[in-house]
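The complex appears here minus one protein chain, its other protein chains still in place.
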Amino acid sequence: MGNSALKHSLKKLRDEKPLVHNITNYVVMNFTANTLLAMGASPVMAHAIEEVEEMVALSRSLVINIGTLSRYWVDAMLAAGKKANELGIPIVLDPVGSGATSLRTKTFRTLADSLKLSIVRGNASEILSLLSKGITTKGVDSVHAVDQALADAMDLAKSIGTVVAVTGPIDLITDGRKVIRCHNGHPMLASVTGTGCAATASIAAFAGIIPNALEAAAAGLAFFGLAGELAAKKSQSPGSFMIALIDSLYEITPEQFEAGARLTTDPS
Amino acid sequence: MGNSALKHSLKKLRDEKPLVHNITNYVVMNFTANTLLAMGASPVMAHAIEEVEEMVALSRSLVINIGTLSRYWVDAMLAAGKKANELGIPIVLDPVGSGATSLRTKTFRTLADSLKLSIVRGNASEILSLLSKGITTKGVDSVHAVDQALADAMDLAKSIGTVVAVTGPIDLITDGRKVIRCHNGHPMLASVTGTGCAATASIAAFAGIIPNALEAAAAGLAFFGLAGELAAKKSQSPGSFMIALIDSLYEITPEQFEAGARLTTDPS
Partner (left out) sequence: MGNSALKHSLKKLRDEKPLVHNITNYVVMNFTANTLLAMGASPVMAHAIEEVEEMVALSRSLVINIGTLSRYWVDAMLAAGKKANELGIPIVLDPVGSGATSLRTKTFRTLADSLKLSIVRGNASEILSLLSKGITTKGVDSVHAVDQALADAMDLAKSIGTVVAVTGPIDLITDGRKVIRCHNGHPMLASVTGTGCAATASIAAFAGIIPNALEAAAAGLAFFGLAGELAAKKSQSPGSFMIALIDSLYEITPEQFEAGARLTTDPS
């Protein structure tokens, strides 16, 4: 996927405003909705088991995010996910805090076993938690470097047939064979809560536009990372950076996206 | 209601700081609370069935908002609403996403049937969903123009004895006989999540001050729309617009409100 294809996908996103259904955590709901709106998508948040199947059926992609998890929500995630699978709607999973508690790690496992996931996006510790025994993390922050996770990410991608995106200073995106690296981003992103979850939502917005999951994940991360770079030019303090980030998601033109995306493919 | 009465009602709001009890959705809780605080009201959020009756009894108005709905919350909405009715405390209902799923549409119906609502505020699709068969919407965004909803809004107002406010480029406010149009507002408001819900909260703040529900709804929408206009003069990107909006809600003086409110009444 060249940068000119990225330009066209952003144009399409802004034209079609795909509805993205989010079952996500309380901390980031508002920020995620504003991220999606600013970039040009149409967010909806709904988690009740009575309505998630109807809501996902109206949507172009589904985000499942396991932060601030409770058991009741897992049932709704499974119901929404099964309906999404039935209808061919891509699911993007964010295993927030997997590895920190057994509820989160087990839920990641249950979702991966029960659903056909298009894309899983996490930090290195979260991704490692699914395959590796004895991984422990510090809350929701990664204690592992991205490259430590590459082999496991490729294994995970192959074993469950999904695209895996491991985010960090340089993001890795793999379907188990190809590896794309995304060089967009900025360290200030780590100083605002929910930017990982927002990156997942950005991926989901592009997954509503780009059928190939590897390309959608790369596009979503490049776009979000580029917005982070532009925001960091306006502010290096987290409050005003967060606001500049939302502004940048809205302001980036398809041409700027084409010029600014920095994706490389590993030689295979 | 002339603009001079609006000036006085804003003065009264700032003096009396009416407590507004919100049973609202997770996405907008923080933004709604900041909206109410900034304009001069006193927000409280409480949803547990064990406490909503006590909380609403301390309040000057009650917001019921059905976004991110689940069944457990509906019981609390009904309990709070019945207590509010008993005490003569006005209820302002925001039927977020009604029409998108049957849970939401049915809940709108249940609330309208079980409670005496002072004001219902929604977009055209949400308002149409209660009366019209076969309405479907795209998530929580309207797919219908405001004027498509006028006749239905008047019918709805008459049939359930409430004031109906249909928001869009020009807002319609009707009690089933009179129709007021609010010309305040700005397209940037649609780029920030929860501005519809915040407009509902603004109405509820004025409903704690102005006994006439038609006038309270018009005042709340004019005030919120004016804040949007002033914010758009400061920023045309959604992150900084959102911040400027909160600032404007706080900065508008009673005199500016008098000068800036643009309400017209349809010839009857």
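Labels A and B are assigned to the chains in the order they are written; within every chain, residues are numbered from 1.
Note that a contact is a pair of C-beta atoms (placed from the backbone, for glycine too) under 8 Å apart; a residue touches a chain by one contact, two chains touch by 3 or more.
From a predicted model like this one, the values you see are computed outputs, not experimental measurements.
**Q** Identify the residue among A:L103, A:L131 or A:I170 that touches the chain left out of the display.
**A** A:L103
**Q** In the whole complex, not just what's shown, which of A:I91, A:A112, A:L226 or A:M242 touches the removed chain?
**A** A:M242
**Q** For subunit A, which residues reach the chain that was dropped from this view?
**A** Touching the missing chain: residues 25-28, 30-31, 67-71, 97, 100-104, 136, 138-141, 191-194, 235, 237-240, 242-243.
**Q** For subunit B, which positions touch the chain that isn't shown here?
**A** 19, 21, 26, 29-30, 33-34, 37-38, 42-48, 50-51, 54-55, 58-59, 242-247, 250-251
FYI, only the chains that are shown with their structure count from here on.
**Q** So what's the Cα centroid distance for subunit A and subunit B, whole Å?
**A** 33
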